[in-house]
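See structure below.
What you see is the complex with one protein chain gone and the rest in place.
Chain nomenclature is as follows: A, B, C, D, E, F and G, assigned in order of appearance, with residue numbering initiated at 1 for each chain independently.
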Amino acid sequence: MGSDSDLGVMKDAAIILDELGVGNEVRVISAHRTPAQAAEYAQAAEGRGLNVVIAGAGGAAHLAGVIAAFTPLPVIAVPVKTPSLQGLDSLLAMVQMPSGVPVATVAIDGAKNAGILAAQIVAVGDPEVRQQVVAYKKSLEDSVLQKAGRLERDGWENYRKS
Amino acid sequence: MGSDSDLGVMKDAAIILDELGVGNEVRVISAHRTPAQAAEYAQAAEGRGLNVVIAGAGGAAHLAGVIAAFTPLPVIAVPVKTPSLQGLDSLLAMVQMPSGVPVATVAIDGAKNAGILAAQIVAVGDPEVRQQVVAYKKSLEDSVLQKAGRLERDGWENYRKS
Amino acid sequence: MGSDSDLGVMKDAAIILDELGVGNEVRVISAHRTPAQAAEYAQAAEGRGLNVVIAGAGGAAHLAGVIAAFTPLPVIAVPVKTPSLQGLDSLLAMVQMPSGVPVATVAIDGAKNAGILAAQIVAVGDPEVRQQVVAYKKSLEDSVLQKAGRLERDGWENYRKS
Amino acid sequence: MGSDSDLGVMKDAAIILDELGVGNEVRVISAHRTPAQAAEYAQAAEGRGLNVVIAGAGGAAHLAGVIAAFTPLPVIAVPVKTPSLQGLDSLLAMVQMPSGVPVATVAIDGAKNAGILAAQIVAVGDPEVRQQVVAYKKSLEDSVLQKAGRLERDGWENYRKS
Amino acid sequence: MGSDSDLGVMKDAAIILDELGVGNEVRVISAHRTPAQAAEYAQAAEGRGLNVVIAGAGGAAHLAGVIAAFTPLPVIAVPVKTPSLQGLDSLLAMVQMPSGVPVATVAIDGAKNAGILAAQIVAVGDPEVRQQVVAYKKSLEDSVLQKAGRLERDGWENYRKS
Amino acid sequence: MGSDSDLGVMKDAAIILDELGVGNEVRVISAHRTPAQAAEYAQAAEGRGLNVVIAGAGGAAHLAGVIAAFTPLPVIAVPVKTPSLQGLDSLLAMVQMPSGVPVATVAIDGAKNAGILAAQIVAVGDPEVRQQVVAYKKSLEDSVLQKAGRLERDGWENYRKS
Amino acid sequence: MGSDSDLGVMKDAAIILDELGVGNEVRVISAHRTPAQAAEYAQAAEGRGLNVVIAGAGGAAHLAGVIAAFTPLPVIAVPVKTPSLQGLDSLLAMVQMPSGVPVATVAIDGAKNAGILAAQIVAVGDPEVRQQVVAYKKSLEDSVLQKAGRLERDGWENYRKS
Partner (left out) sequence: MGSDSDLGVMKDAAIILDELGVGNEVRVISAHRTPAQAAEYAQAAEGRGLNVVIAGAGGAAHLAGVIAAFTPLPVIAVPVKTPSLQGLDSLLAMVQMPSGVPVATVAIDGAKNAGILAAQIVAVGDPEVRQQVVAYKKSLEDSVLQKAGRLERDGWENYRKS
């Protein structure tokens, strides 16, 4: 992530990766304040055995693009919500990458989805993680079905979020 | 892709995947006009040995989300430019997925980048494709350096795009 | 609705439908987390004698489009406000449907209006509901006229909202 | 429609309604230039046996709201694309109606979808029109499947739009 | 104004008009809930000796346009801020009027400026009001100069808003 | 107007003012390139007997605000469409004036409406111009009614714009 | 700055300039309420030995453009966040200046960055300020590296912002 102020959002990626049994590391690296470290981290990533990099940043959010410039690994971008433009700036600054250097962008503040997407990518080479993803999707469905059943049974007037 | 009218944009994904040596298939499947086929295609994708699905659509672009709902594979979304809102609608309709079901969104009309991202994902389980991606990034760099050198040598007044 | 978190907004549709004497049912069905249920519900709707479906969702809000894909009934879409883009994403993801598969979109968080619109549609085949709609419009007018009269009589400095 | 300059867009509603066997009439009525006629037309609509009104207009597009103010019938709004803001103005000026007076908004320049939606609404009281809508949806599906089959058989390199 | 909920914003127009010595009346009239009253009020305005009408409304804000349709008087529009789109909807629904029927739009929630503009318009036929406007502009300037002087003298570290 | 490149848009104001019998003058004055002239023109306007100033400009369109800063006269702003942001920039740069200094903003490229609004304002002190405005509104209505009648008589299939 | 209400944002420019050893003065000058003072200040700036002017304002934010019109010095614009449009209006009203009269725009509420940019500009003619800028950039990097090291050492679960 580009700043420790993004931790409140970005920790959701680490949490879901832990749940899905995917090893991960959390770092603060700024494309603008520590650009040399960003380049180094990105250049070393493949050699260190990483499979995917998730980059979260806000505003003129360049971190994902800078990482993608220096590594052949897939890079996932999390646009972080900003006080003025609500993350529309972060989103456009990430998703509109030029031809040749994609980043895989998820929703504004979508760190949890970034973690799930990372697991889906890791699963391409790891059948056990694939099973975790399948199970996770099943649990999502079950959770909604359970709520839906409860709402249908009790009526919406009596429904309480669990 | 959601309509054969998207082929002009989406063929760029197929072309770059061919270049990078990644097998691929091109289909027209509409989330709204052939929803049963979309569900079937998505449910069968993993079993057929696919590693990634790229979905391109415009406007209220639901195709990527519908595919992602039915498969554990990573899904890449290409927002296609629209006549009125220029693809801002397609972009938001794709990237802002709810928690639990991510799609990896690239730039508006960014089909080529979708293909590269797909190759980067396949490369997680296939070292040969990784080499192709590395070589591709090198060729991008060389191409820019060659142009930059020519511009520096000839002066911008005499520069011609090749 | 796509999630039980939408209930706070969507219950307004049920309340006004009850007021207008139109039978209704409230369900949680997710286009992305329970896609099979969404398809089933939509396919069964006409046969079960439903006349209209109201779908409320936020972000990349696909629920209305998914329902509309599977039923010939008119489908009303309620774009739910989102934390980052305030519902502009939900609105565009719903209203910009491709040719052939319309959804009838109302204002952001406009669940009450969705209920009124549903009653207006049911009234096409039910003169009693038409009378309810006519009476409701009259009551709206009376309510504004009563406030306007009070404001004119008391002066705005002394006016209190009732 | 609000101006004869909208005819190029709005005629698509009349064409599809004719196809679906739904009687219809086409009128130019301006909310701003002929407001008395707009009020009269709307007030008379129910008594004349109309079931739905489709209103298309651009910019500060008030026609649908003005009609809806004067009739208990469901009103469908078609935001017409504008030269400067591409129809975003028309869309917001239509869809964001206040509580109590909904209009059913479709996509920018979505006159064809407005016609289909009108038919879906008429079908609530007319089983024959319902059958037409069902058949139309089937034809949409067939058309996409036929294109999809041709694309799969010929390969995208050889595909020609029909 | 279109609703008594707009009074918190719109009262600023009445206050400044009182300050500038311009007679005024405050009414609640809804373009959508009391359309007949809106038409009547607008049609009678010129005959009653009014010089300008100020219309404030939010969302699909049609009130100013409806008034302008029925009167030759200049109409000033105040777009009221909305919970979801912050008044961008109100602004576009007011300012983008079609050729032939202008409304004079001020800033979102700019009721005070609407009052000043109304006074400037009344001043075209009333030299005393012109003098009030001139004096008001002078007082604005003096107020800023006084603050600026205090800030310069005390330093920004010690400055307190008065 | 801020530049002679705005003449193609702004001449519509002069044309309609001539039609409505309102004397007018056309000037090129740039808030940014000839700021002293802008200030002088604005300061002299009232003394020269002008009643209203119309200011048209594009992009960071400050002309209307600069004029309004220096004159007690009502100032009408025409946001001119721009190549990149289509006039959204011009619109916001004009309409969002701070408290105390309003400008009366019309639609993007709405120079004709600016002329009509100017005439409506002049009419506050000039009954003859009022009659012109009334007659103009009547002619607008007649023109739409004539087109509407022709469309109804001939059918939309045979309608030709006159 | 255009109003004393901007002081909460704009003081950050003064603070960082003090830190970087760059002399500065803070003034309230309104482009719209004290236009003559704005012109005077701008015209005198170069002669008084100023090197750069920073202008902060909100809404239809003309202050930077007005200053730039009257001085050959570089002018930095700080778009101040607004209650309705969040500063998007301020940003476009500042950055979209016409050809010939640039202003150097920074982020919404980016007064600190405006101060740093001013120091970078002053440094073009002052090697000591250049050293301050270099040292500041180093301190930024150190601060991030220190946080990054602490996060890596303690783990994100135990990390506390300092």
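Operating definition for what follows: contacts are C-beta pairs under 8 Å (C-beta built on N, C-alpha and C of every residue); 3 or more make two chains touch, one makes a residue touch a chain.
As the structure is a prediction and not an experimental result, all values here were calculated from the model.
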Just name the one of A:V66, A:A107, A:V124 or A:V144 that touches the chain not displayed here.
A:V66
Which of A:V28, A:L85 or A:A107 touches the missing chain? It is A:L85
Given A:H32, A:K112, A:R130 or A:K147, the one touching the chain that is not displayed:
A:H32
So that we can see where the missing chain sits, which residues of subunit G does it touch?
46, 51-52, 72-74, 76, 91, 95-108, 110, 112-114, 116-117, 120-126, 130, 133-134, 136-137, 140
For subunit F, residues in touch with the removed chain
3-5, 7, 11, 14, 26-30, 33-34, 37, 59-60, 83-86
Hey, which subunit A residues sit against the chain that's not shown?
2-3, 30-33, 35-36, 39, 58-62, 65-66, 68-70, 82, 85, 88-89, 92-98, 100-101
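One rule holds for everything that comes next: only the chains that are shown with their structure count from here on.
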So if I look at the partners of subunit D and the partners of subunit E, which chains show up in both lists?
C, F
CA centroids of subunit D and subunit F: separation to the nearest Å works out as 33
Multi-chain contact sites of subunit D, meaning residues that touch two or more partners
3, 30, 33, 59-60, 85-86, 88, 95-98, 100-101, 107-108, 140
